[in-house]
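A single protein chain has been omitted from the complex, and every remaining protein chain is retained in its original position.
== chain A ==
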Amino acid sequence: MIRILLPLIGLALLTVLPNYISDYGLGLLIGAATYVTLASAWALFSGQTHYISLATVAFYGTGAYTVAVLNEALPYPAVLACAALIGGAMALVVGLSTLRLQGVYFVIFSFGLAELTRQLITWYEVNVTGTLGRYIFLDITTRQIYWQMLALGAATLALTAWINRSRLGLALRVIGDDETVAAHSGINLARTKLIAFVLSAMILTLAGAITSPRYVYVEPAIVFNPTVSFLTVIMALLGGANRLWGPALGAVPLFLAFEYLSSNFPDTYPIFLGLLFIGVVFLVPNGLLAKLETLTARKAPQTKEART
């Protein structure tokens, strides 16, 4: 009961929080909510299967671009629905052809996908439409963006919690452990991975679509910034990519740290990014939550070891 009640109370508090903070504070909240959503959605697929995807920004940028292209043609909710569908369709096509790649090949491919999407859109804009940038003018307040992102983040966590308990979640965990055994336990590898990849991509695309009015001016180099993909991975890994709350736990402090660093040390802050990446991999490879668990388990060792 408390596991459902506590997040709901937290959500309620976060919903009314904009009434009590400055515009700058609200901007930070949106950023934090965005990264919590991105990292959680990333972990929905990559956390359990261990398929490390660097394609986050491919979907995020596509979402932002969908809004930039369609915002004058369609009502806003329809634009969001389009963005989610486009992201899902993209993931379906890409997933069908690539999810058989394993390990480092998938990592490199996913990174290439983000670059490919960016270059394709750039090429199209320059050669076909004859422009590069686009403007997004929508009657959406900063608070509305915040609430939308908060809702998407909450929905992502709820979806993850539900998947973790379902047969799909079990299948994903098993695939992450050993694909051969998973297949021989009767799990349809291709279908399972595809479902999770598409769900994750739809959320990532929606997140890009929801934040896009904040950019006002959109061009490929801005919305397809690979740093977003890397940040998402580090955040999820720091918190613990295979835990429900892990990615959120990693996202909030890291987002705030990067906000501070990028505004105070704009030229050197990628150095911190690199150091942090190395630090996370060396010190907390399974995430902070797993680390905490082992630390508390060490304090109370009587239960498990006593049996053997």
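Basically, a contact is a pair of C-beta atoms (placed from the backbone, for glycine too) under 8 Å apart; a residue touches a chain by one contact, two chains touch by 3 or more; residues count from 1.
Assume contacts and distances are computed from a predicted model.
Novice: Write down which listed name, "Aspartate carbamoyltransferase", "Maltose/maltodextrin transport system permease protein MalG", "Amino acid/amide ABC transporter ATP-binding protein 2, HAAT family" or "GvpL/GvpF family gas vesicle protein", is the UniProt protein name of the chain that is not shown.
Specialist: Matching the unshown chain against "Aspartate carbamoyltransferase", "Maltose/maltodextrin transport system permease protein MalG", "Amino acid/amide ABC transporter ATP-binding protein 2, HAAT family" or "GvpL/GvpF family gas vesicle protein" yields "Amino acid/amide ABC transporter ATP-binding protein 2, HAAT family".
Novice: Among A:Leu11, A:Leu28, A:Ala161 or A:Leu189, single out the residue that touches the unshown chain.
Specialist: Looking across A:Leu11, A:Leu28, A:Ala161 or A:Leu189, the contact with the absent chain belongs to A:Leu189.
Novice: Which one touches the absent chain: A:Ile21, A:Ile108 or A:Val181?
Specialist: Considering all chains, including the one not shown, the answer is A:Val181.
Novice: Touching the absent chain: which residues on chain A qualify?
Specialist: 167, 170, 173-174, 177-178, 180-181, 183-190, 304, 307-308
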